[in-house]
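Taking it in order: structure first as structure tokens, then the write-up.
Left out: one protein chain. Kept in place: all the others.
Chain IDs A, B, C and D follow the sequence of writing; residue 1 opens each chain.
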Amino acid sequence: MLFAMLLLLAWQIIYTLGTGVLGWWKSYAMPSPLGVVESLGKMLGNGTLWKATAYSLRRVVLGFVISLVVGTLLGILISSSDYFNRNLKPFLNGVQSLPSVCWVPFAILWFGLGEASILFVIVIGSTFSVSLAIENAIRTVPPIYIKAAQTMGAGKRQLYLSVIWPAALPGVLAGLKQSWSFAWRALMSGEVMSAYVGLGYTLMSGRDLADINQVTGVMLVIILVGVLVDKIVFSSLERRVLKKRGL
Amino acid sequence: MLFAMLLLLAWQIIYTLGTGVLGWWKSYAMPSPLGVVESLGKMLGNGTLWKATAYSLRRVVLGFVISLVVGTLLGILISSSDYFNRNLKPFLNGVQSLPSVCWVPFAILWFGLGEASILFVIVIGSTFSVSLAIENAIRTVPPIYIKAAQTMGAGKRQLYLSVIWPAALPGVLAGLKQSWSFAWRALMSGEVMSAYVGLGYTLMSGRDLADINQVTGVMLVIILVGVLVDKIVFSSLERRVLKKRGL
Amino acid sequence: MALEIKNVSRTFEGSMKETLKDISLSVEQGEFICVVGPSGCGKSTLLNIIAGLDFPTDGEIFLDEKKITAPGADRVVMFQEHALFPWLNVMENVKFGMKMMGVPKEEQNRRAEHYLKMVQLWEFREYSVHEISGGMRQRTALARSLCLDGPVLLMDEPFSALDKQTTNKLRADLERIWEETGKTVIFVTHSVEEAVFLADRIVVLSDNPGCIKEIFQVGLPRPRRNDAVEFLEVRHNILSCVEREVEKFAKEEYDHEKMA
Amino acid sequence: MALEIKNVSRTFEGSMKETLKDISLSVEQGEFICVVGPSGCGKSTLLNIIAGLDFPTDGEIFLDEKKITAPGADRVVMFQEHALFPWLNVMENVKFGMKMMGVPKEEQNRRAEHYLKMVQLWEFREYSVHEISGGMRQRTALARSLCLDGPVLLMDEPFSALDKQTTNKLRADLERIWEETGKTVIFVTHSVEEAVFLADRIVVLSDNPGCIKEIFQVGLPRPRRNDAVEFLEVRHNILSCVEREVEKFAKEEYDHEKMA
Partner (left out) sequence: GCGSGKGEGTQLRMACFPNITHAQALVMKNGNILESKLGDEYEVTWNTFTAGSSEVEAIFAGEVDIGYIGPVPAINGNVKSEGDVTVIANAADAGAVLVKGSDSDIESVSDLAGKTVAIPQIGNTQHLCLLNLLSENQLAPVSAGGTVEVVAVENANLQNMFDQGTVDAALVPEPWGTILTASDNVDLLLDYQDIYLNGDYPVAVVVVRNEYMEEHPEVVEEFLKAHQEVTNEINNNLESSADAMISELEALTGHAYEKETVLGAFSRTNVTTSLNQEALYKFADTSYEQGFISALPEDGFINTALSEQIAADIGE
């Protein structure tokens, strides 16, 4: 909290100095804390912000869940076979580098305009990141754990569920955080594609209207959602996972 | 290689079936291997592709290197203090979720139209990912290593250089792969901002012109670069790092 | 189950020399075999190969006529380095193997309690692995492997981190369990006394390359007492055999040093 | 360096009982102290606190009048679990500490070679940690800690994974080094025989809570022989003291079991 306050103060000071005394920037080119608050207030007042956030969250959560499932399976596939590991993994890394926006034509072609399209963009934007995270975490599981479980008669499925999964968990969590960010970014591209409600759409219309305060307001909302998700999901999970292991 | 060939074949078959016999798609809506090759050939012939790739690679490498430095320092900062860890880390996760495109106005405002601006977008798009990767890898370093080094008189700096860094390396590498993807994606947004040469720019102009073959061609180049970077840098580094540890 | 080790050799890639060379041994159903030898001679490697976790570069191993190719719950292993799962607590670690083998829940609890009490860790059942001492980890691993109740038990220095008194108790417990269940046990130890106390036969491995130097039949009646004259005599015989082995090894190193 | 342990207690969070309770001990410069006690009684914890890696919840420790608050190279530690760095090979691991302390390169090589030969691992100097056996890891850790040549040496069961013959050799080496350098040594072991062989004084810890039960002055002249009558006598005294301790512990557990 204190930290956020300090940031805010610094921002106001830079704004005041930069647009006023020093004349570095035009006041309309740089967001001001007050302007952003006003813009947020307006969007909250007429309900757009709630709606946009709710829509975006639903999309990103749904998309991320699909990515988790698909990405995990793919990750397991690559880590289970040396052949796939050598051939498929670098490819995934390449595909992951593609900007989400270049999937848009394909999304429209295959899924038309609408939620399915947006979901596709999210899924394709984060799945491979999930796979890479899973694959890497699996590969760094100390072999002694796997050996131990094997000698206790663990089958392939049990090995994954009871040993590899928990052993890889800390690494997986770290990777999933990044995948979550990828999902958000893909969401933005997806929402711009077919204009409906959504934070990405609000952001882009802010840009189209040259309203830097609205852009910044939406950015803050995205950051806030990110912070909350991190605190509620990732950080708390991580803390629990690491504490148990004495890390 | 064989793998790539098979993919190509599958693609051609789907294309032929989908646009011809089954009539799912119009031939201009779906990229065809032949069309893509033609488009690539044209771009290679007039030199745009080489130039675009060279420019993009230079930008992304430079940006990524800056991200590495800044992100590493930030990552060490967060992992060294509990205060920053609790306050700054979730914030970074939020910022990382922002689409690169929303940094564009700020890039223009602060850095003008040009290489510096593009670099800024790349750096801000991947730095926090680097930090999160570093922070997480550092936090999962087994405490016994740190303890051992401390009892041998390792100072703070030595501890980081000789123990924490090598111990965290496998995790860091996994994270950096994702950061590298972030850098590429940010590059695309940066290049679209102020049109110069570059793969992102070529991609976007292909899109604007509904030239699906050009879009796909550029996508293939991006994937190829990703594959090569993965093979040459990440995978080989990883293999070396993990082999030494018997993983 | 009977175990047939046939001309097993093992050379690691990148290593200049053979770690195991031409090891052959027939172990009968219900036999208690101890393996002793200098540090680094290949005892753990041999155990790993029997467990199916490592493979011989030459030779084969048969378990009741069936060739060993993979690890399995018929050969329970207790590793030299405890190999407990850090994300489970003591009790969960002990129950892990039983879960894998589909032992019913109640039976799991019953056995876990029984063996945790035997290794004197019942009180600590809810501790995390990082919260217990080295010896406690070893005892947890022991409880885990005994719980599994497999027909073959492969143990790699299971008492190395324990004090004499605890060791004595657990050694006796192990002997009792073995007598009651008729398991086949391969037991690696660096204590000749322990070997004489427990083994039907003692295999002395030599180093460089690791091959069987001698196999002693310990004919002493059980329960054995380590202050009985016969005991001391057998111990002495084996000790001197092992000692020569170690000395040879030490001398080699020494020669090296002189030459260097 | 002299070490003054003053009323040290340690209770872990989440643990119901005190692990160490009111430990006080004055160690003179150059003294060789052995700590024995049942598994889990707090030996490693005490060593960690002296090393500055753990902190007492009560009490203080002084090293030459200076309060210990952090780890430092004046107290070299050899951990119970080898704590070698998996990204370095044997030689690099041994040289690591010297590097940290800024020992000149040549001197590093000289000492590393000397101690690696002493622990008979010179041949294996380029092996990775995962390529050497448990006992070899322990010996590498021993070489690493001896290389550092600190005034205080804290050793946690340094020979537990080694066979008797290797142990005997290294024990004698350690004694010689200690005599030559006048280090202060705190040596945790679970072998009373080893303690009697090495120690000036033996501290017997009791369990539950871990406190000092008795301190024995071992008055035997050096070099000691473990078959001398006086040796056996001292050993017997201490053993019976420790035994009572372990039995008490075992009985408690037993009572628990009966009650449960």
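Simple rule for what comes next: contacts are C-beta pairs under 8 Å (C-beta built on N, C-alpha and C of every residue); 3 or more make two chains touch, one makes a residue touch a chain.
This one's a predicted model, so the numbers in the text were calculated from it and none came from an experiment.
Listed residues A:L22, A:L44 or A:L209: the one in touch with the omitted chain is A:L209. In the complete complex, the hidden chain is touched by one of B:K147, B:R207 or B:R245, namely B:R207. In the complete assembly, the contact with the undisplayed chain comes from B:I108, out of B:I14, B:I108 or B:V233. Touch with the chain that is not drawn comes from one residue among B:A154, B:A167, B:M193 or B:I223, which is B:M193.
For the options A:I14, A:L109, A:V233 or A:L247, the residue in contact with the chain missing from this view is A:L109.
The missing chain lies against subunit B, touching residues 25-26, 28-29, 43, 46, 48, 104-105, 108-109, 112-113, 192-195, 202, 204-211, 214. In the full complex, subunit A touches the omitted chain through residues 24-26, 28-29, 104-105, 108-109, 112-113, 193-195, 204-205, 207-212.
To be clear about the criterion, only the chains that are shown with their structure count from here on.
Subunit B and subunit C have Cα centroids separated by 49 Å.
The set of subunit A residues that touch two or more partner chains comprises 246.
Under the contact definition stated at the top, the residues of subunit C that touch 2 or more other chains are 81, 131.
Taken as a contact graph, the chains are arranged in a single closed ring, with each chain touching exactly two others.
Of all residues in subunit D, only 12, 14-15, 36-40, 43-44, 80-81, 113, 117, 120, 122-124, 131-136, 139, 157, 160-166, 169, 190-192, 239, 242-243, 246-247, 249-250, 253, 256-257, 260 touch subunit C in the complex they form. Residues of subunit B that touch subunit A in their complex: 3, 25, 29-30, 87-91, 93-102, 104-105, 109, 129, 132-133, 136-137, 139-140, 142-143, 170-171, 173-175, 177-182, 184-185, 188-189, 200, 203-204, 207, 212, 215, 218-219, 222-231, 234-235, 238, 242, 246-247.
Here subunit A touches subunit C in the complex through residues 144-145, 147-155, 158, 162-163, 166-167, 169, 241, 244-246, going by the rule given at the top.
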